[in-house]
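All protein chains of the complex are present and in place, except for one that has been dropped.
Here the chain labels run A, B, C, D and E in written order, and each chain numbers its own residues starting at 1.
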Amino acid sequence: MRPEFETEQFKKGLKIRREVLGGAYVDKSVASADDMTAPLQKLVTEWCWGEVWGRDTLDRRTRSFLNLAMLTALNRPHEIRLHVRGALNNGLTREEIREVILQAAIYCGVPAALDAMKVTLEVFKEFDAEAAEKK
Amino acid sequence: MRPEFETEQFKKGLKIRREVLGGAYVDKSVASADDMTAPLQKLVTEWCWGEVWGRDTLDRRTRSFLNLAMLTALNRPHEIRLHVRGALNNGLTREEIREVILQAAIYCGVPAALDAMKVTLEVFKEFDAEAAEKK
Amino acid sequence: MRPEFETEQFKKGLKIRREVLGGAYVDKSVASADDMTAPLQKLVTEWCWGEVWGRDTLDRRTRSFLNLAMLTALNRPHEIRLHVRGALNNGLTREEIREVILQAAIYCGVPAALDAMKVTLEVFKEFDAEAAEKK
Amino acid sequence: MRPEFETEQFKKGLKIRREVLGGAYVDKSVASADDMTAPLQKLVTEWCWGEVWGRDTLDRRTRSFLNLAMLTALNRPHEIRLHVRGALNNGLTREEIREVILQAAIYCGVPAALDAMKVTLEVFKEFDAEAAEKK
Amino acid sequence: MRPEFETEQFKKGLKIRREVLGGAYVDKSVASADDMTAPLQKLVTEWCWGEVWGRDTLDRRTRSFLNLAMLTALNRPHEIRLHVRGALNNGLTREEIREVILQAAIYCGVPAALDAMKVTLEVFKEFDAEAAEKK
Partner (left out) sequence: MRPEFETEQFKKGLKIRREVLGGAYVDKSVASADDMTAPLQKLVTEWCWGEVWGRDTLDRRTRSFLNLAMLTALNRPHEIRLHVRGALNNGLTREEIREVILQAAIYCGVPAALDAMKVTLEVFKEFDAEAAEKK
């Protein structure tokens, strides 16, 4: 690991980030970091994951709900994809994720909900395929 | 009440809307409805409140979390104001609302969080003043 | 059809939705609905199409103009694609659609207009190919 | 008038802008232009009004519909205020403006519609007050 | 100062934040911090100001340009107000700020530019009044 990644805050963040988004995906991002991408990797891991996701007042389930809601409103399909996966890892049921999208239809508008649903269904398919492979 | 408000769906929605946002505020919106505003009042009460807030899969606490997150992302201070109030009515603590704003700082950006905090603090002051009056 | 789709409002909405977006596309969405997607299909068909598109005050041509304008502002290319098709079905000329995009360049910014133009040209090509096939 | 305002394109745009938004408001913006604001006044008058609003393919009524839709989606209350006024000047009825807001509730989300309705009602009141004064 | 503010990163950030936004404004935000607002104050001061504004690759003038551009696009008038002030403190001329707004008219749309101009002119007036007072 790069020397600037050797902080307590980074390690704390990395642990949470791996647990939520999956070890393989996160390890790849961190291992491939170069001078161009390392400062953003550091910022995201320390600040987003170590600082905010590491706070106790909300549990991870609630934080996953918040992220799905915000990312749908913000129109960020790449991140929705990651955080639907994170939501499943954090114990949300598929029905609960569906309800977030329904509520987003009202507050963010129907196109936001349809776009989020499209990405979500793709993640569910990937999960099913991965589960089938493991058998 | 206007005749188009006399549906089962409207009554169901009105009950939930009053419980979440407060009876006085909602009754005023409904009572003042005229030909210009009634169709939107009907749409919001039946669909948003009767249909989506009325679904069982998520409890009201979770729906309040989602709304605070979405409204902060969407940059809608009038609605944040109403739904901070709704969140307190639905049992969120002030610390939990603070955490939503912190998480929004990461995903929606610092200006979104600062704007949401400003409105939230104003609602807390109003609540304290109302509580002091009741004593 | 699923039992929850057997309402008057759904049937009314489905008819309009098919006429605007095309029967094949809509039938596929409805037929493939499962427990994950059915509530959103129901919401969209009843609320968006039955309730709002079903209102008389504006004709479908005007509603298509509004949708192209809003979807360009909202940065939702999947929906722009559907509603360029809908606009052509509702009788807008290609020149009229072009004018919406030009006006969007002013109010939503040049990148919004360029992105909408890109999707629009793709739909026009699809239409031309479909017309050529039918001959 | 400032020398850089003496172009054919500016005069063409100014005429349309005055007819849509009202002469008093526009004359004030143009007359008060200084080195800070003149380039933006010039850009808006020549480009937005002379170039785009001056095109023939869409009539002014349709352009008002488009603007109300886009400005609601873009969350720009100052401009909604001006263009509700412009819409009334261009012959839209209050019921037609209401329908734009209802359709925006679906596509832009309920908070966008409620915010637009609030501003719209204020403009209607101003119009009624001005009409009462003229009697 | 609260104990959680006693970090090196906070002190570094506070120094830069005071230099850019003005000492009086920042000191008030920090001094008034309570359990509700302190975590966000800490996050903003350490990460936004200590970490990102504290990096060497871009000078403060360039960072002010970036902020004016982003905040105009993001539709955040409270923050535009602060950062027009910051831009003047960082040595941007009024003409340079005007040019940012003109470029935003093209890319973010005319309403974004007009809204930003409105706030900017108010800040310039405040600056002139403060300068007149000091004489």
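Throughout what follows, a contact is a pair of C-beta atoms (placed from the backbone, for glycine too) under 8 Å apart; a residue touches a chain by one contact, two chains touch by 3 or more.
Owing to the predicted nature of the structure, the values given are computational and were not obtained by experimental measurement.
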### Message
List every residue of chain B that touches the chain not included in the displayed model.
### Response
106-112
#### Entry: Contact footprint on chain E, counting only the chain that is left out
47-48, 52, 55, 57-58, 62-63, 65-67, 69-74, 95-96, 98-100, 102-108
### Task
Can you list, in ascending order, the chain A residues touching the missing chain?
35-37, 39-40, 43-44, 48, 71, 74-76, 78-79
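Operating definition for what follows: only the chains that are shown with their structure count from here on.
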### Message
Count the C-beta contact pairs for C-D and for D-E, then tell me which is higher.
### Response
C-D
#### Entry: Chain nearest the overall C-alpha centroid of the shown protein atoms
B
### Query
Which one of B-E, A-E or A-B makes the same contacts as B-D, at least in over half of the residue pairs?
B-E
### Task
Calculate how many whole Å lie between the centre of chain C and the centre of chain E, each centre taken as the average of the chain's C-alpha atoms.
42
### Query
Hey, what residues on chain E touch two or more of the other chains?
39, 43, 75, 109-112
